[in-house]
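A single structure is presented below for examination.
With one protein chain withheld, the remaining protein chains of the complex are depicted in position.
A, B, C and D label the chains in the order they appear, each numbered from 1.
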Amino acid sequence: MQIAKVRGNVVSTQKEPSLRGAKLLLLQLVDEEGNPLPKYEVAADNVGAGVDEWVLVSCGSAARIVQGNEQRPLDAVVVAIIDSVRLEDRLIYSKKDQYR
Amino acid sequence: MQIAKVRGNVVSTQKEPSLRGAKLLLLQLVDEEGNPLPKYEVAADNVGAGVDEWVLVSCGSAARIVQGNEQRPLDAVVVAIIDSVRLEDRLIYSKKDQYR
Amino acid sequence: MQIAKVRGNVVSTQKEPSLRGAKLLLLQLVDEEGNPLPKYEVAADNVGAGVDEWVLVSCGSAARIVQGNEQRPLDAVVVAIIDSVRLEDRLIYSKKDQYR
Amino acid sequence: MQIAKVRGNVVSTQKEPSLRGAKLLLLQLVDEEGNPLPKYEVAADNVGAGVDEWVLVSCGSAARIVQGNEQRPLDAVVVAIIDSVRLEDRLIYSKKDQYR
Partner (left out) sequence: MQIAKVRGNVVSTQKEPSLRGAKLLLLQLVDEEGNPLPKYEVAADNVGAGVDEWVLVSCGSAARIVQGNEQRPLDAVVVAIIDSVRLEDRLIYSKKDQYR
C-alpha cells in the first residue's frame, strides 16, 4: 500500500452502472517522510476519509476485496485512515497532532 | 484510477476474436492539475466517451469487471466520463464549463 | 493497452512445459506519436504479427484471457495488429500506408 | 519480489474491518547492492519481521495468497525475512553479520 493525502474528489454522472454510489477521492501520494510525490490516484472510499487526512491506498485487484466493490471495475481503494506513521524512532505523522 | 483526456482511437481488423465490437480509445493521461503527462493508454470504452472529454481509466484486471468484457484480454477500460475534478477549494475541471 | 512495434523474437528450449508452442515476440513500445520508448515487452502472439507491424499489447492477467493461454505463466500478449492510430485530426499510423 | 528494509510501521483505527489484526510495516526498498531506493511499501507482515531486518516483499494479488489475508484488500505482503543475498561471488547481505 502507499501513503496518500486526500486532496479532493471526482464526480461523474455517465459511468459504469456498477459505480453508482461509489465515492471517488483524489489522493496525492506522499513519500515515507510525508513529502508530496508527483503521483495521484482516484480511489473509491468506503472508510469515510476527508480532505487533508492521510490514508492507505491499495491498488490492483485488492480494490475489489472490499464489501460492495466486488463487481466494480476499480483499481484503487482507500483501505484505512492513518493514525500514525513511525519511521525508526521518529513519528512522521500523527493524526492527533494534525488536528490538535 | 487515473484521469485521462480522450485524444483519438485505434482501429484493428486482425485481432483476438473476443475483441470484435470493442471500441478502443487513445487516452492521454493528465496529472491532478490537468496537465498532460507523457503517458497514454489504449482503453476499451463502454460509456460512450468522445474526443476531448475527461474520463477515468481503470487498469489491470478491473478492465474485465465490465459487462461484455469478461472474456476479453483487456488491461484498461474507461469507467466514467468526468463531470468535475475538485482539488481542495479549486475546481480543476468542469465538463459544463468546458463545453459552455 | 500499449502500442508497440514488433522488432524481433525470443527463442527458448528449456522452459515451463506449458509454454511449448508459444510464439514469443520482442516488442518495442512506442508513444502516442509513434516514437520509440525505452521500454520493451516479450509477449506471446496468437494473432500472427510480423516484424515492423504495429500491435496492441495487453499486460498482466489479461495475457491469459486468450484461448490456449489460460494455463500459461504469461504476463503480456499481442491482442491486435493495428490498422490505424488516429490522434485528434491526424492519422499517426496507417498499416496500408506503411506497406504501400 | 523486491528486497526491502523494515523501517517503521503504520497504525490505523478506522479501516476496512477485514484489516483488523493486520500488522502493517513501512518498508524501504533497496537495490540489488543494498542501497536505499526512493520507493517504499506499506506491507502486511505475517512472518514477524522487525526494524532493520531485510525482507522480501511480494506485491499485487500475491498479498492475498497468505493464510489469513485471503479476504483482506492488501496489495503488498512480507513473505520472508532474508538470511543472505548473494550477487555473483559477493555476499551483499548476511543477517548473521548484521547482528553480530
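One rule holds for everything that comes next: contacts are C-beta pairs under 8 Å (C-beta built on N, C-alpha and C of every residue); 3 or more make two chains touch, one makes a residue touch a chain.
Because the structure is predicted, anything quoted here is derived from the model rather than measured.
Against the chain not shown here, subunit D presents residues 1-3, 31-32, 46-48, 56, 58-63, 65-66, 77, 79-88, 92. Touching the omitted chain from subunit C are residues 7-16, 18-19, 24, 26, 28, 38, 40-43, 51, 60-61, 63-64, 71-76.
The definition used in the following text is that only the chains that are shown with their structure count from here on.
Each chain gets a centre from the mean of its Cα atoms; for subunit B and subunit D, those two points are 34 Å apart.
Our note on geometry: subunit A versus subunit D, Cα centroid distance of 21 Å, whole angstroms. For subunit B, residues that reach two or more other chains under the stated contact definition are 60-61, 63.
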